[in-house]
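One structure below.
A protein chain is absent from this complex, but the other protein chains hold their places.
Take a look at chain A:
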Amino acid sequence: MRHETKISGRLLKIIIYIVCIFLAILSIIPFWIMIMNATRSTFEIQQNAISLLPSKFLQSNIDVLLGKSFNPIVGFINSMIISTGTTLCAVYFSSLTAYGIVAYNWRLRQPFFTFILAIMMIPSQVTAIGFYQFVYKLDMTNNFLPLILPAIAAPPMVFFMRQYLLGMLQIDIVNSGRIDGAGEFYIFNRIILPIMKPAIATQAIFTFVSSWNNLFMPMVLLTNSDKYTMPIMVSLLRGDIYRTEYGAIYLGLTVTVLPLFIVYFLLSKYIIAGVALGGVKE
């Protein structure tokens, strides 16, 4: 009896490893095929579209890709500006708001926090029409500010920062700063922000990545091709211009994914820890 359960336990363990390895391969294989095909010629891809080894047509694919309206450098720079701006606004002002809620005892504190909880679930996409009309009236389409400034009000991040501060903030530190004659704003910038660094780092990664990947609002607001972000550039690959240039299409996709891969594999430890932390919102 005991022996039998031991054998079935070992069998189950083998099954677990097989399933996990299968899923791991499933995560990699589409990207692997993509990267390999980026180095292959259209003719090779037409013969057999799966190859686990690279070929030597990378340069000719680069020439085809850049010969048309796809401009990864412009997309990269624009996405970089928007994502950096969004991230800075979101983490700084969310920390400030959270500190305002935690450190000071003001009359509307509790109602304000309840309000933040209530608006946390409201998706921004359903109000996009009004937002577009508003921005259009201000003549601010094809401007990055309407994509950056809304990040100042990020309810889920305020919630997260508040939870973090509740656990970390010691009011004595603040008081000793006050005794030394520091102003409240100075205390926040010089004492509180450094304390919040771990929380800020996690939130910054996620804000940056989600802003980088965002397609809907930029596609609505940015109509000038000089202002296109990376995801809008990607959407050009779907059009007719690259119809049968398979190698170039795969290369274009690879170019857009590469920065994310690098960031992910450098920071994966923190990202995974951040996902786990963000999920346990209680």
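By our rule, a contact is a pair of C-beta atoms (placed from the backbone, for glycine too) under 8 Å apart; a residue touches a chain by one contact, two chains touch by 3 or more; residues count from 1.
Everything below uses one rule, namely that contacts and distances are computed from a predicted model.
Can you match the unshown chain of the complex to its UniProt protein name from these: "Hydrolase TatD", "Na(+)-translocating NADH-quinone reductase subunit D", "Sugar ABC transporter permease" or "peptidoglycan glycosyltransferase"?
Per the UniProt record, the undisplayed chain of the complex is "Sugar ABC transporter permease".
Of the residues listed, A:24, A:73, A:173 or A:201, which one is in contact with the missing chain?
Of all options in A:24, A:73, A:173 or A:201, contact with the hidden chain holds for A:24.
Touch as defined at the start, partner being the missing chain; which of A:57, A:144, A:164 or A:212 qualifies?
Reading the full complex, the residue touching the unseen chain is A:212.
Sort through A:142, A:176 or A:268 and give me the one touching the missing partner chain.
Of the listed residues, the one touching the omitted chain is A:268.
What is the set of chain A residues that contact the non-displayed chain in the whole complex?
On the chain A side, contact with the omitted chain comes from 9, 12-13, 16-17, 20, 23-24, 26-28, 30-31, 33-34, 37, 45-46, 48-50, 93-94, 96-97, 99-101, 103-109, 112, 119, 121-134, 136-137, 146, 149-150, 152-153, 155, 158, 184, 188, 209, 212-213, 215-216, 219-220, 230-232, 234-235, 237-238, 246, 249-250, 253, 256-257, 260, 263-265, 268-269, 271-272, 275-282.
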